[in-house]
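The block that comes next holds chain A.
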Amino acid sequence: MLYAFGGVALVCLGLYGLVALEHMLRRILAVNVMGTGVFLILIASAARAEGAPDPVPHAMVLTGIVVAVSATALAVALACRVAEQEQEGRPEGEVKP
Partner candidate 1 sequence: MTASVLMPLIVLLSSLVPAVLIFLLPADRHWLRGAMSLGGATLKLAIVAIMLWGVFHEQTYRLTIPFLPGLPLTLHADALSMFLITLSALLWLFTTIYAIGYLDNAPHRRRFFGFFSLCVSATVGIALAGDLLTFLVFYELLTLTTYPLVAHRGSAKALQAARTYLTYTLGGGAVLLLATVWLYHVAGTLAFREQGFLNGLVAEQGPTLTVIFFLLIAGFGVKAALVPLHGWLPKAMVAPAPVSALLHAVAVVKAGAFGIVRVVSDVYGIETSDQMGLLLPLTLAASFTIVYGSVRALAQDDLKRRLAYSTVSQVSYIALGLSLGSPIAALGGIVHLVHQGVMKITLFFCAGNLAESAGIYRVSQMRGIGRRMPWTMAAFTVAAFGMIGIPPLAGFVSKWHLGVGAAAANQGWVIAVLVTSGLLNAAYFLPIIHTAWFAVENSVNGKSDDHKDAAEAKWPLLAPALFTAALSMIIGLFATADASPLTWATLIMRREFGL
Partner candidate 2 sequence: MTVWAFDILALLALVWLAWRAMTARRIEVAVVTFLPYGLLMALVWARLRAPDIAIAEAAIGAGLTTALLIAAANRIRRRSAYERAADTAAASSRSADARLGGWGKQLVGAVLACVVGGLLAAAVANLPAQQAGLSPQVEANLSDSGAGNPVTAVLLNFRGYDTLLEIAVLLLALIGVMQLRRETPGPVVSAEQRHSLVLDSLVHVIVPLIVIVSGYLLWRGGDAPGGAFQAGALLAGAGVLLILNKQARPAWLSARVVRAFVAAGLLMFGGVALNVMWTGRNLLEYPIELAKPLILAIEAAATVSIAVILTMLFGGVLTPHRAPSLQGGAS
Partner candidate 3 sequence: MWVDVLSGLALVTGLAFFVAGTVGLIRFPDIYTRLHALTKADTLGLGFVSLAIALQSPSIFVALKVMLVWAVALAAGATACNLIAQYADRSGLRPWERGEP
């Protein structure tokens, strides 16, 4: 169960990063850290029982990793585009929410 607490720590770290960081890539990293934290909690709790660990959380985490990399790729592509547009200095009708 030690690893589950490690997962909690990573989740919190990611959460802090998500709130406190401004750089887009850092926020993506923060989300990824948070994600691994959640995965860690899942797998750590699956490994509680003696004997073979529960395979269902393993499958869930595998799915989660693929989802995470998909989302990261999209986020990274968006971040690049935002950065480029910022630097080209062509704010097209800035909208303030």
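How were these candidates chosen? In short, all candidates are chains of the complex that A comes from, given by their letters.
Just so we're on the same page, a residue touches a chain if its C-beta (ideal position, glycine included) is under 8 Å from a C-beta of that chain, and two chains touch if they have at least 3 such contacts; residues count from 1.
Remember, predicted model here, so these are calculated numbers, not experimental data.
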item: Candidate number, among 1, 2 or 3, whose chain touches chain A in this complex; value: 2
item: Interfacial residue positions of chain A with respect to candidate 2 in the complex; value: 1-23, 25-26, 28-30, 32-33, 36, 39-41, 43-49, 52-63, 65-74, 76-81, 83-84, 86-87, 89
